[in-house]
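Note that one protein chain is taken out, while the other chains of the complex remain in position.
Chain naming follows the written order as A and B, and within any one chain the residues start at number 1.
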Amino acid sequence: MDARIGVVTFPGSLDDADAARAIRIAGATPVALWHGDADLHNVDAVVLPGGFSYGDYLRCGAIAKFAPVMSLIIEKAQVGLPVLGICNGFQILCESHLLPGALTRNDHQHFICRDQKLRIESTETLWTRDFSPGQEIVIPLKNGEGGYVASEVTLDELFAENRVVATYLGGNPNGSYRDIAGISNKAGNVVGLMPHPEHAVEALTGPTTDGIPFFTSVLKSLVGAS
Amino acid sequence: MARVVVNVALKPEILDPQGRAVQGALGRLGLTGVSDVRQGKQFIIDLDGALEGERAEVMQKLAGELLSNPVIEDFTLTVEN
Partner (left out) sequence: MIDSVDIAQENPDASQPWAELGLKQDEYESIKQILGRRPTSSELAMYSVMWSEHCSYKSSKVHLRQFGEKAPKTDILLVGIGENAGVVDIGAGWAVTFKVESHNHPSYVEPYQGAATGVGGIVRDIISMGARPIAVMDPLRFGPADAPDTRRVLPGVVAGIGGYGNCLGLPNIGGELVFDESYAGNPLVNALCVGSMKHEDIHLASAKGVGNLVVLYGARTGGDGIGGVSVLASETFDADGPAKRPSVQVGDPFMEKLLIEATLEVLHAGLVEGIQDLGGAGISCATSELASNGEGGMHVYLDRVLLRDASLSPEEILMSESQERMCAVVTPEKIDDFMALCKKWDVEAVVIGEVTDTGRLVIEWHGEIIVDVPPRSVAHDGPVYERPFHRPSWQDALQADTPTAQRLARPSTPEELKQTLLDLISSPNLASKSWVTSQYDRYVMGNTILAQPEDAGMIRVDEESGLGVAISTDCNSRFAKLDPYAGAQLALVESYRNISVAGAKPLAVTNCLNFGSPEDPEVMWQFSQATTGLADGCRELGIPVTGGNVSFYNQTGDIAINPTPVVGVLGVIDDVDRRTPMAWEDDGDLIYILGDTFDEFAGSEWAHLRGHLGGLPPKVNFAQERLLSEIMVAASRDGMITAAHDVSDGGVGVAITEMALRANTGARFWIPDNIDPFVFLFAESTARAIAVIARTEELRFTEMCAARGLSATRFGVVDSGLGIDSGYPGEQVIVIDSLFTFTVGELREAHEATLPALFGG
């Protein structure tokens, strides 16, 4: 039986189909989850995809956190459900307080789309087990509000507890504090990532296939659990 | 009838690139001596009746949770009855 990974579609989600493709390529079954439907349909993990949910009105991800499906996800995430938030998904996780800190406007004020070099800092999370510590990868980055900010206390804590999942290499593309590209919660089941691994799963369409391990990692943890 | 005005701005320690861009523009357009510019948001909420008791608490709570993100933003709330 294939693992089932849910992908939430909010009004304005854009990379949901791409997340579903990545899940399929990794060998699992993607399950479409509707924002208005407070039902996770027994999925084993959830992906909050990139996009402009609710048009980024009020603040990016601020309105999405109140969607019916989110209250269920927040509840389950707190008891171990693996959740990966990509870009807008990362913003939603921070607004939901499943992750600390917040994402702000890129410091140079432009939307930026580029093939971004990253270093995987932590391979302890459910979404990064298939990487080797310190592995350097290239996956697309595309956002206008990607600057990760948090208090000094929070930042120190994140590094000390090995919860910084990835950092930017070759220059900071958006002003994120301490070059942080992704973080996890204490338990390591919830990960927020600014760049887009789902766009680096096919040699034909992506700069590399370095995004695949994010999706295969979680399958390992699901097999292990059952 | 009550009018609630909530002003939201980034906390002072957070980089405000939009405020900085406006500061540059003001200088270029002839306003000298601008020491700082912060860009924020204003919500104007018109309510039936006066704002008091539990309802005022709910308003305060929402100002701090929905209208602003407490991780990076501060807010002020004033009421005109």
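In this section, contacts are C-beta pairs under 8 Å (C-beta built on N, C-alpha and C of every residue); 3 or more make two chains touch, one makes a residue touch a chain.
Predicted model, so just to flag it, every value in this text is computed and none were measured.
Participant: Since one chain is left out of the picture, which of the remaining chains does it touch in the full complex?
Facilitator: Contacts of the unshown chain, counting the full complex: A.
Participant: Given the contact definition stated above, which residue among A:G51, A:G85, A:G182 or A:P213 touches the chain not shown here?
Facilitator: A:G51
Participant: What residue numbers in subunit A mark contact with the hidden partner chain?
Facilitator: On the side of subunit A, residues 11-12, 14-15, 17-18, 21, 51-52, 54-57, 108, 110-114, 140, 142, 144, 196, 198-199, 201-202, 204-206 touch the unshown chain.
Rule of thumb we're sticking to: only the chains that are shown with their structure count from here on.
Participant: At what distance in angstrom does the C-alpha mean of subunit B lie from that of subunit A?
Facilitator: 30
Participant: Please output the residues of subunit B touching subunit A within their complex, sorted ascending.
Facilitator: Spelled out, the residues of subunit B in touch with subunit A are 10, 14-15, 17-18, 21, 66-67, 69, 71-72.
Participant: What residues of subunit A sit close enough to touch subunit B in their complex?
Facilitator: 58-59, 62, 94-95, 100-102, 104-109, 147, 149-150, 175
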